[in-house]
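Shown here: the complex without one of its protein chains, the others still in place.
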Amino acid sequence: MTETTSSTGPRADGRAYDQLREVRFTRNWLDSAEGSVLVEFGKTRVLVAASVTEGVPRWRKGSGLGWVTSEYAMLPRATNTRNDRESIKGRVGGRTHEISRLIGRSLRAVIDYKALGENTIVLDCDVLQADGGTRTASITGAYVALSDAVSWLRDRNALAGEPLTNSVSAISVGVVDGIPMLDLAYSEDSVADTDMNVVLSGTGDFIEVQGTAEGAPFDRNTLNTLLDLATDGCTTLKELQQAALAD
Amino acid sequence: MTETTSSTGPRADGRAYDQLREVRFTRNWLDSAEGSVLVEFGKTRVLVAASVTEGVPRWRKGSGLGWVTSEYAMLPRATNTRNDRESIKGRVGGRTHEISRLIGRSLRAVIDYKALGENTIVLDCDVLQADGGTRTASITGAYVALSDAVSWLRDRNALAGEPLTNSVSAISVGVVDGIPMLDLAYSEDSVADTDMNVVLSGTGDFIEVQGTAEGAPFDRNTLNTLLDLATDGCTTLKELQQAALAD
Amino acid sequence: MTETTSSTGPRADGRAYDQLREVRFTRNWLDSAEGSVLVEFGKTRVLVAASVTEGVPRWRKGSGLGWVTSEYAMLPRATNTRNDRESIKGRVGGRTHEISRLIGRSLRAVIDYKALGENTIVLDCDVLQADGGTRTASITGAYVALSDAVSWLRDRNALAGEPLTNSVSAISVGVVDGIPMLDLAYSEDSVADTDMNVVLSGTGDFIEVQGTAEGAPFDRNTLNTLLDLATDGCTTLKELQQAALAD
Amino acid sequence: MTETTSSTGPRADGRAYDQLREVRFTRNWLDSAEGSVLVEFGKTRVLVAASVTEGVPRWRKGSGLGWVTSEYAMLPRATNTRNDRESIKGRVGGRTHEISRLIGRSLRAVIDYKALGENTIVLDCDVLQADGGTRTASITGAYVALSDAVSWLRDRNALAGEPLTNSVSAISVGVVDGIPMLDLAYSEDSVADTDMNVVLSGTGDFIEVQGTAEGAPFDRNTLNTLLDLATDGCTTLKELQQAALAD
Amino acid sequence: MTETTSSTGPRADGRAYDQLREVRFTRNWLDSAEGSVLVEFGKTRVLVAASVTEGVPRWRKGSGLGWVTSEYAMLPRATNTRNDRESIKGRVGGRTHEISRLIGRSLRAVIDYKALGENTIVLDCDVLQADGGTRTASITGAYVALSDAVSWLRDRNALAGEPLTNSVSAISVGVVDGIPMLDLAYSEDSVADTDMNVVLSGTGDFIEVQGTAEGAPFDRNTLNTLLDLATDGCTTLKELQQAALAD
Partner (left out) sequence: MTETTSSTGPRADGRAYDQLREVRFTRNWLDSAEGSVLVEFGKTRVLVAASVTEGVPRWRKGSGLGWVTSEYAMLPRATNTRNDRESIKGRVGGRTHEISRLIGRSLRAVIDYKALGENTIVLDCDVLQADGGTRTASITGAYVALSDAVSWLRDRNALAGEPLTNSVSAISVGVVDGIPMLDLAYSEDSVADTDMNVVLSGTGDFIEVQGTAEGAPFDRNTLNTLLDLATDGCTTLKELQQAALAD
């Protein structure tokens, strides 16, 4: 399930400024998970596993409502140089916490808890290789794994309704050397003046907008241009998700 | 240093939808810190201490560049019901990490590291009482404490230039019962559909935009209205900061 | 609620050897805590919050007895130079543990658990600024916050009797340059040969005596002089507590 | 790089008692690691990354000797049901520690530290999917990644000699329902009476023998049969490693 | 309860290659433990305490089955130079974990859980002085303490049958300077080429075999010689255990 990449654009990898990297979804990469996908945005590879368990956390018991959560992590050599393991450091870093929370919030935005019934779905997003955009690839892939996990529950008549109210995808945008562009690779992200991650619903509304001035503060026009780029990118991602799920 | 609040508006506390809560800055609340302020946004009270130390973290030594960082925390009974201490749980939670990082990034956006020289300024933002907007009060107050700490360095001829390139302030906006409003109190924040924190430079550009759909995803028009509200709110906060620093 | 300080005595801050620093109690410093006080012994400022919860820890359930406990901590810049946060270090230090335990024991000494019923009161003592005597200020202030929390329970008919059997206050005494003195400020404490903390009941009996030879061991006469000083100091503190609670 | 599996044998997956599962090595699975391999023993899949850094740990500096170490971990959904992350539990479990140490020892047994020079190679073995034999697959794959990392150093003239003194491979053997068999899948391992992991050098000598009676203690004859099976299995693994490295 | 040691053999302490160090069991070294023994293998001294509690861990409740587990640790100055405490480091090291697990597995191999009933026995093995062979002394001593704890339960009619199905003892063997030898002291162990720990049942079958090539890999003949040495050593240990328990 891929988008073809021409190699004649102005960016280092030949892309046009408004072009996504090659996106692939390999569903059912794991044999026993209720949903799983290896999602690739160019060289960025994230293995997403959806684990279904009957029941919900203690604070939610007896409510009739389900729960969806997520954990994000990186393998130590996902990056150019090796990072120490958080298990060995004995604590989860701020960045990991932040991204795990973002992914969970993004998926919960398209879940009807009542329809899910008292079931819990955990989305584990483990970055096997990182080349920028690991959080947006995680969210985009997690939607696919979540869909498969919901189907698994549906096949077992374990749902109280249709829990997925919408689809969700995410993409990064940023300003590099003064030029707004879509889906930043690591080499672009690391020198960007502005970096923004946008999570969109399948109907084109915003679930999350996180923009940061890495260099100089940015103005309203730049913000608008970036939001336009992201909206178009997510429209494409949504189609690729649908195609992958139709396979 | 306060903004007067009329009590005839439509909100629970009598504010208009585009009105800030009463904002106070009490500078030099601590006797020995190089900069300190007790900042209040209504009932939200944050004690910010700026600590200056000569030298920078190891990874930055010899670069000639300074460093600014921040730590955010809440006292256990800052909130309506008591929360366990993170020191006793033995780890810092995801929310704490996330806000600490946000405050640090926001202040670094207005710092010229070269002008700061190899000095480190740590901004400790401790929430004594929480009634919504603790992160935006922290950022807004931290700018005041940072300014005082920079003055302290200037008085000792310990700077290589003028490190503050701009001012910075922050405010929350959100949609409650379908109505966009400014500076949410906890009772509003806890039922908001959309929640956004905006950090602006003194010249009105964006340093950080973080919008989250707590309920239904939001559209572009709503986003625009919220950004307008936030921009106006930060303009007022900037004036209040200037007045406080002029005292 | 303060004791006036004359400035003509022989100590650095003008006090007589047997004179307390200015003591202030600001009750209800927090809006939502069941009891709270900002207690000041000179520049030492401790925010004490009393949190009431129905029920008791698991090991005490069904006993009909209540529970009172305390946690003490310091903000990172309460002191002259910044200390790392215990939450970030991932563990509570020995000194913090020791003082938390001392405060809890001191307050439990004046509590009738049966009269308290199966309620728990947690006293959080957070040092906002430290200038010596933080543990004695904490105990002395915690009694005031505890009284208010007990009143809160009484107003709700949630008590099985009158749980406060006595009042409690605490003061430090020490020998500096060979001279026994009362209520040591940090500049005195840091050079003291002998350092003693004394916790007294409202009827003048000992709840806790902790004396340490920081320099040379001390003899019985010195011990007796210090106990006399402390007893007088606690008598004054008791009156100030009563006045504060009468407001 | 695989061994073909016939499906007519007596075991659940059709193997003969002395037959390995299908073994695959996919070298250079990662773009930036100095050596990497996705090693598969049937459904067991381990991603091994070899990271080279100049220099050695502090306690070894100036010795002229290199260092090789390993860390093993499992993704949370590598198994049939999800396990909590060790990073979130805040500590590494006993089993993880034990296997990490075993892998490190096994590889160090074939390293000439002097020839390696003051370089460090870390072998990260992350189990993406677990179906028994994860530690033996890790060791067998780690040898391949280590070889590639050594070649990477050789290509840069960064070696003081030829550090690989031998090859190393590992396999599990066990007694299931009274029958000794090779390379246990999880369904076999979980009901085995005796479980043994054997690490062999390329010249057929023992680097590590770890046999455990899960049920009844085992006698010397059984031990001998198991060692024979393991020796034959490792001979095949050695050939597969050589073929993979020759590609 | 000792084995006499002649001092004329070829080893540093005068032992023959196949000779144990002096072995002593001092039962009931503790006044309140249900079973306890100070076990000595030469200068190696381990205090083993067996603690019996009614009931089993949560995951085993209602099964009718008992549980036996073990924890191993070393005092900081058990060794020639002081080691930091694991409690202060905040985590248990890999070696400690590994040995705790080995001891637990070894004892569980001779336990009939059904006969034990829903009782838990914890064997704490604390090394007071370490001179090699601490894990084998622990296992050998733990059997004695376990026997006493079982007797304690039997005396109270708290057993559902006879839980000890066999005895268990353990010994180290190794190759030093090319010579296979029994029961290595620290000075021998630290220079051994091959190091093996063998756990045997009272009927001479293997419960655990753990052999490691510290230097060059070892061949099958060496392995056989070492297993013979260990088998003879454990036979002697079994007799010494019986004698101790008969006292």
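Each chain carries a letter (A, B, C, D and E) given by its place in the written order, and its residues are counted from 1.
Just so we're on the same page, contacts are C-beta pairs under 8 Å (C-beta built on N, C-alpha and C of every residue); 3 or more make two chains touch, one makes a residue touch a chain.
The structure presented is a predicted model; accordingly, all values stated were derived computationally and were not measured.
The absent chain, not drawn in this view, touches the displayed chains C, E throughout the complex. One of C:G94, C:G161 or C:G178 touches the chain omitted from the figure, and that residue is C:G94. Taking the complete complex into account, C:D205 is the one of C:D31, C:D84, C:D205 or C:E239 that touches the chain left out. Only one of E:L75, E:A115 or E:A158 touches the absent chain when the whole complex is considered: E:L75.
One chain is missing from the display, and on chain E it is touched by residues 30-33, 36, 43, 47, 49, 51, 53, 71, 73, 75-82, 85-92, 96, 122, 124, 126, 128-129, 131. Although one chain is not drawn, its touching partners on chain C can still be listed: residues 91-95, 97-98, 100-101, 105, 109, 166, 196, 200-201, 203-213, 216-220, 223, 227.
Here is the rule we go by: only the chains that are shown with their structure count from here on.
Compare each chain's C-alpha centroid with the centroid of every protein C-alpha atom shown, and the nearest one belongs to A. One finds 60 Å separating the Cα centroids of chain C and chain D. If you average the Cα atoms of chain B and of chain D, the two centres end up 51 Å apart.
Touching two or more other chains at once are residues 90-92 of chain D.
Contact topology of the protein chains: linear, an open path with no closing contact.
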